[in-house]
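The structure's right below; bear with me while I get my questions together.
All protein chains but one are shown in place.
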Amino acid sequence: MRTTTSRPADAPRTSTVVAALLRKELRVELRSFEAVPAMSLFSVTTFVLFHFALQRNALSGELASGVLWVTLLFAAVLGINRLFVADAEQGGFDGFLLSPAGRSALLYSKALTLLAYLIVLELVAVPGFALLLLQPALWPALPGLLAVLALGDLGIVVIGTLVGALAVRTSVRDLLGPMVSLPLLVPVLLCAARASSPVLASARAGALPLRWLLTLALYDLVFGLITFAVFDFLLED
Amino acid sequence: MYGKRLRPLALTTFAALTLTLALAFFWAPNDADQGFLQKIFYIHVPLAIVTLCGFVYGGIAGIAHLRTRDSRWDMRSYVAIHLSLVFGVGVLVTGSIWAKGSWGVWWDWSEPTLVSFLLIMLLYATYQPLRFAIEDPERQARYASVFAITAGAFVPINFAIVRLSTAYLHPRVLGDISGNLPGRFQVVFYLSLVSIGLLWITLWRYEMTSKHARAQLRALRRLLAGDDDDIPAPRRSAVPVLTASARPAGEGGGVGSAR
Partner (left out) sequence: MAVATTTTVQTCATLPHRLRSSRQRRPAARAGAAHPSAGRATLAALELRGLTRRYGERLALADVSVSVEDGQTLAVLGPNGAGKTTLLRLLATLLRPHAGEVSVLGHRLPEDGWAVRGRIGLLGHDPLLYRELSARENLQLYAALHGVAGDRVELLLRSVAMERRAQEPLRTLSRGMVQRVAVCRALLHDPELLLLDEPRANLDPAASELVEPLIGRESGRTRVIVSHDPVGAVAEADLVLGLVRGRVRVLATPAELDPESLVELYR
């Protein structure tokens, strides 16, 4: 008698599958260093570019917030481009699709992987930014900044996983990734930049504007749901 | 299926548009502040509304495609988005003209509609390149539907967020839709909205009919050739492929199935 659930009775638990996939991602990344070093290096180089382009030694408030977020966004796009490449090139999609594992497991593992990339990126980029371009001290601003980074990262992860999967099996994957993800990430940039500018202000640092954090959180939620709903359709051949 | 009632539809649209233009120029009073230039509002705002609805419809057709796997839905989505892109350019152009006429600048960041539109157009401009970059027609349709759904959801959300962000500057909204408009303005505005809506629908149906006709022609050619061994490899294309099962049944003339 067939069960009414859409998975066979002996299908592995999603958490086990996600853990195994995550282990694979981290192993592959640690051995090939394809994404994270490039992202981190790129962010520092971009700060240098901004110094020369804006002709400023120190930034604060809105300008600082903007430069930080644009840099993070562009570095993230590098990561998004690499996210599914190993699977597309080494047959990982087929291997996964042939197994009875639930399809969302791949989504969760990729999203967590991208999040891990972003966290490592920020561990380099934020202190780098504080060192090179930020005028006010970083330490007092850190709690507020971390809150914004958390929600912003979530937005990048949600959009990035979707667009990464969309772009990887096209003939112009490296171009399509940024082209499609950047407009979708503008609201994230908008909310994150507005939220972090009072935190990075030079004169008495302002309070964290909840309105923008809330908007960002809502955006993350809506697109999280959309990504969850459509992801399976991207996996099929 | 799409070819029926095209002519009466087209005539109605033409009539509605003519009436709108006539009323806009001769009947509606000139705006106290902006004078004659304000009349662009009758085109700009309805164009914007219709374009946004078109994009959202593209997303809905995308959902239908994913659920039914019927290539007709993909075609509907493609035509809707493609048409709305064209209308969207019109929105940006008319908005720019109005901004220049009213405030002396071609672009104004504090105008939320224009800014949202710029963003939406930048996103949808990637639709065709995305389709073109995927050779397998079935996968192309599926990925395009996923894009249409994501972008379709993005449209209203983006609008809300940009409006929120400009609310704290000094918004110079190009048009207070409905509500605050006095009598004659309202009549012409709604009439314009209806006519531009009709224009979109007419153009959409024309394009759908044309694509269907072309697909049926190709099917006929294949039938006559007897075997599809001789189909030359198709050039890469961003246009959806209407497959045999998608052909509307009982079409006048009895083309029959592709087999």
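Read from first to last, the chains carry the letters A and B; within each, the first residue is number 1.
Everything that follows uses one rule, which is that a contact is a pair of C-beta atoms (placed from the backbone, for glycine too) under 8 Å apart; a residue touches a chain by one contact, two chains touch by 3 or more.
This one's a predicted model, so the numbers in the text were calculated from it and none came from an experiment.
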Option from A:59, A:86 or A:234 whose C-beta touches the chain left out: A:86
Chain not shown: contacting residue from A:44, A:101 or A:114: A:101
Interface with the unshown chain - residue positions in subunit A: 1-2, 6-8, 10-12, 16-17, 19-21, 23-24, 27-28, 31-32, 86, 90-92, 94-101, 236-237
Contacts of subunit B with the absent chain, listed as residue ranges: 69, 136-138, 218, 222, 228-229, 231, 234, 241, 243-245
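We adopt the following convention: only the chains that are shown with their structure count from here on.
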Inter-centroid spacing, subunit B versus subunit A (mean Cα positions, whole Å): 32
Residue ranges of subunit A in contact with subunit B within the complex: 162, 166-167, 169-172, 175-176, 179-180, 182-184, 186-187, 190-191, 194, 211, 215, 219, 222-223, 226, 230, 233-234, 236-237
Residues of subunit B that touch subunit A when the two form their complex: 66, 119-120, 122-123, 126, 129-130, 133-135, 139, 142-143, 145-147, 149-150, 153-154, 157-158, 161-162, 164-165
